[in-house]
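The other protein chains are all here in position, but one chain of the complex has been omitted.
Now for subunit A:
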Amino acid sequence: AGTGTGTGTGTGTEREREPGEGGEAAGSRSDGAAPPAGDLASDQEQATGLERKVLEAMNKGLVSGGCSLPPPPGEEDNSCVIWFWLHKGEAQRCPSCGAHYKLIPHELPH
């Protein structure tokens, strides 16, 4: 199907949709192409700034969406938070798993 000639009633030119394409979410195109002119973009295509950074980090699996699912069977259960005071000076060890933690000064570049 080629690009339709738009008569522009305010919605722009529209590509004729091939049978079977109707209802497909704009963001789930497997070829990664831009949506046909006149359709809405997905976040993947249009997000910017910090929102885009968060989206890309989530896609890479670096950051969770926030929900806590139980770990698959066989995996270690890490779902309980261990709180303890960390003081300046000597490194301390987590009272549960023994990992070493040391408090150091750090300023973010700005």
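Side notes on the structure shown:
Rule of thumb we're sticking to: a contact is a pair of C-beta atoms (placed from the backbone, for glycine too) under 8 Å apart; a residue touches a chain by one contact, two chains touch by 3 or more; residues count from 1.
FYI, contacts and distances are computed from a predicted model.
The complex includes a chain that is not drawn, and of the options "superoxide dismutase", "Cytochrome c oxidase subunit 3", "Geranylgeranyl transferase type-2 subunit beta" or "S-phase kinase-associated protein 1" the UniProt name matching it is "Cytochrome c oxidase subunit 3".
Not every partner is drawn; the one left out touches subunit A at residues 10-11, 14, 23-27, 35, 38-43, 45-54, 65-66, 108-110.
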